[in-house]
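Below, a portion of the complex is reproduced, with chain positions unchanged.
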Amino acid sequence: MLEIKNIHKSFGDNIVLNGIDLKIEKGDVVVVLGPSGSGKTTLLRCINFLEKADQGQAIFGDTQVDLKKASKKQIYSIRKRTAFVFQNYNLFNNKTALENVTEGLIIGRKMTKEEANKIGKDALDKVGLFEKYDAYPGELSGGQQQRVGIARAVSLNPDIILFDEPTSALDPELVGEVLEVMKTIAKEGTTMLVVTHEMSFAKDVANRVIFMDGGVIVEEGPPNEFFQHPKEERTQRFLKRVLPEDYIYNI
Amino acid sequence: MSNGLDFEFLIDTFFVALTGVPVAILITVVSLAIALPLGFILALTRINKMLVLNQFSRVYVSFVRGTPVIVQIFIIYNSVPLLLASIFEKYNIQMDVYDVNPIWYALIVFSLNTTATLIEVFRSAINTVSKGQLEAAHSVGLTTVQAFRRIIVPQTLVVALPNICNATVNLIKATSLGYAMSLPEITLKAQVAANASYNYIEAYLDIFIIYLIICSLVEYLFKRLEKRLRKYQIAPTA
Amino acid sequence: MEEYFDSTYIWESIPALLPYLKMTFFVAGLSVLFGSLLGLILAIMKLGENKVFQNIAHGYTTVLRCTPSIVLLFLIYYGVPAIAMNFGVNLNDMSSVFFVVITFTLQFGALMSEVIRSAYESIDRGQYEAAVSVGLSNMQAYRRIIFPQAFVVALPNFGNALLELMKEGALAYTIGLIDVMGKANLIIASNYNSHALEIYIGLSIIYWVLSIIIEQFFLKLERVFSKGNKGLKAA
Amino acid sequence: ESGTASSSDGDSASEVRTVKVAYDQSSKPISYLDDNGNATGYDVEVMKLVDELLPEYEFEYVGTTSEDLLIGVQQGKFQVGVKNAFWTEERTENFLYPEEFLGLSSIGLVLTNENAHIKTLEDFASEGFTLAPIAANNAQYTVIEEYNQENPDNPVKLQAGDQFSVDVIQWVNEGRVDGGVTIEGPFQKQVIAEDGPYHNLINDVVYNEFDVIKTWPLFNLDEQEFAAAYDEAIKQLKEEKKLSELSTEFYGRDLFEVLESVDR
């Protein structure tokens, strides 16, 4: 359903992505792990053309796009098939929760306002924000904002949703809310590519875990294997650092 | 003050000066209407470092900000007709350059001036809107133009509003310099009225009162507008 | 057009005008000094708890913002001596510089009060809290932690206000004070109003160069004083 | 002369009183600041002669703009002001006019050569010509305004403007306006004089005098005594033909020769 081939991306001298290949099937939930600065965010942004890759191909179903030379039209067509959930939510500050969700539908997809509102309300209901349609982002807690962000992504009915550390700007208590919502939509069969530090999510929900470092994929596999028997020394060191000492052996 | 005020003159002239208000308002409104979009676009060229335009706007802003308005008025008022005349002559255009109502010069000067101010206002305001807003708009399938119209501009405006208010008040006050172009605005009308009897003190009091009223009104309106536009910025509670 | 435009007037006017920058600087310097003090006091009133002081300071700022400079100048130039006369002080022999400085001071003070207030408010309250938490007194916290940072924030706006002030020369001329702007008028008058365009172009060149110098100077200043904040801005 | 006590000078006539004489410093050749920073011009030089004849007064000259001069004299900041002022009824409420005028001013139209036949404001107005703006506080403005009030059917298109931004001769010559009002002195110095900046236009523009008008110093209303002293002095100067000399020096012509025909 989505295949990425040989992405390269540098900022000046800093080589951030150094040839990444990735294949995601319909319904997959792929979690990307890696130390800070390893290029996880950049990978997601390149897939969505928020950043222009220096080299690489993306194959979406039957259409193949050159990530470097994509035309405006191709970019829009790919953006229509993807959705992005940002670390800092990036809700439109001047729009209510509902308008945040419907904006892309009405303006980007040319739906009528009624259609869009229906879809938007459904999406907000699904993330448990029945009563917050008319609230502005400034009136919502971080967790609520991120749930609007997820509703916004889901309502676009994309082939794949890209999540960039969707819980890392949240208070520990609010993290649960958002992970719960993500689990729900994952179980509905949505294809997801998720950058996160939430190991429990990776373990419970992912069907594949990828560990990136230095711009390449160091190791990948199903979560059980990945957490219990990391093969690479780099991966072991990383897991040791981010997991409570005893946690890793107890899964 | 030693000999008392001539109240009759004060009141009569107040109404005479008042007839200059429409001209002042007209210039203010038209200049803003030109300067707001132009300033915004040029601000974008500066932020995105578009080569030629960026350099141009830098020099432009620096000149306009660096020189007194009255001097700009003199220069425009004296040089534009000369330039136009020689151009018209060269291309054989049949048009009387000198038939031009001075209000056109005023519009040129004040639009150019306000644009320069607003370039800087918008430049800093746009910078306060996080890049994520644009990215989010892109990610839900809006084009850049749509994103600007619906997401970025409304947010920029709110941030810029206090400074736009400032610029507007300064603009209104600056229209008083229009006398140098024989523009029949508030100050000129009051001064003309004062000439017959040399009642300048009363004339200046009238000018003072009128500007005070107009400018406070403008400030008030902007505050109201800001409150309305800011409705989404209710401080996050709890 | 060549008939009228004679660029030699531009080049001749510049050296004739330059000496009068002294007066421009003198007036601006004094006004900045006193105006900043006034601005500081007003800003303190605005930031303080006392509602009456707050309203006075805000009202003052509004009125001054809404008053055309020329009007303010005449109010001061004729009002202050009249008031002083009531107290038996004769100010009629006072140099007009005095009144111009008062006018600019009042205006600059209104401007600066906003500059100072917003600079102060831009400093995170955490800085103050951290300062007292390591045992600094209130005054020490302001002097050593808050002011140095607010100063940097205020610098560009201060520079702008200064530029505005320098350009108000036309105003001083109306009561006979001759700074660069006034000198330009005198030159034009002594030419019986001919070649005013060239003289004004010469004048605007002087102002422009001056403003660029001031701007650059303030940029430098900002860079020097913000050494600690460099990284923050980049991040 | 009513000898009512003036507010500021005491009885001791022996004491020398310093008075402030304000002059418009940018009104060459009537009154101006010369290149050395000294006050001069017809009006100022006359006042200097007056000062010489009045031992009990010492004049101090203060250069300023005409607006400040008017307010200042009215408020008593200056005791007297000279700025080529004309007489109007309304102004006598705010200023004390002495008995004796100060000088004469030839006022006329600047026109291009092809319009040289226009000699009067009536002719000018009938042609529907445009007139260069005049500063609202300038005496010339008053003259045209008075004409317009007397001839409401045939008014001159009068516009107020700025002192410095209007260069009458240039504007007329380039066709920006059809005519301008000026007084004779500046025209002499700009066009007629060999070294005048517009001497090259000597065949293109003409000056057509339409009036000669008396000009007055403006005294503060409380200065009757001072005004009376001035009257005495200036009478003597007129008799000695001193004013004619100054008129020739600054205006290029002895306007007192036409004094008979001056009606205001």
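Lettered A, B, C and D in written order, each chain numbered from 1.
Assume a contact is a pair of C-beta atoms (placed from the backbone, for glycine too) under 8 Å apart; a residue touches a chain by one contact, two chains touch by 3 or more.
Values in this document were obtained by computation on a predicted structure and should not be read as measured data.
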| Stoichiometry of the full complex in this file, by chain label | A x2, B x1, C x1, D x1
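As a convention for this text, only the chains that are shown with their structure count from here on.
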| note | Taking the mean of all protein C-alpha atoms as the centre, the chain whose own C-alpha mean lies closest is B
| remark: Note, CA centroid farthest from chain C's centroid sits on chain A
| request: Report which of B-C and C-D is connected by more C-beta pairs in contact. | output: B-C
| query | If you average the Cα atoms of chain A and of chain D to get two centres, how far apart are those centres in Å? | reply | 83
| Whole-Å gap separating chain C and chain D, where each centre is the average of the chain's CA atoms | 37
| message | Between chain A and chain C, what distance separates the C-alpha centroids? Give it in angstrom. | response | 52
| note | Residue ranges of chain B touching at least 2 other chains are 1-2, 74, 78, 82, 85, 200-201
| For chain D, what residues touch not just one other chain but two or more? | 67, 71, 75-76, 164-165, 167, 174
| task | Flag every residue of chain D that touches chain C in the complex, lowest number first. | result | 25-28, 32-35, 62-65, 67-68, 71-72, 75-77, 163-170, 174, 186, 189-190, 197-198
| query | Residues of chain A touching chain B in their complex? | reply | 48-50, 76, 79-80, 82-84, 86, 88, 90-96, 103-104, 107-109, 136-141, 152, 156
| Given the complex with chain C, which residues does chain B contribute to the contact? | 1-2, 62-63, 65-72, 74-75, 78-79, 82-83, 85-86, 166, 169, 173, 176, 187, 200-201, 204, 207-208, 211-212, 214-216, 219
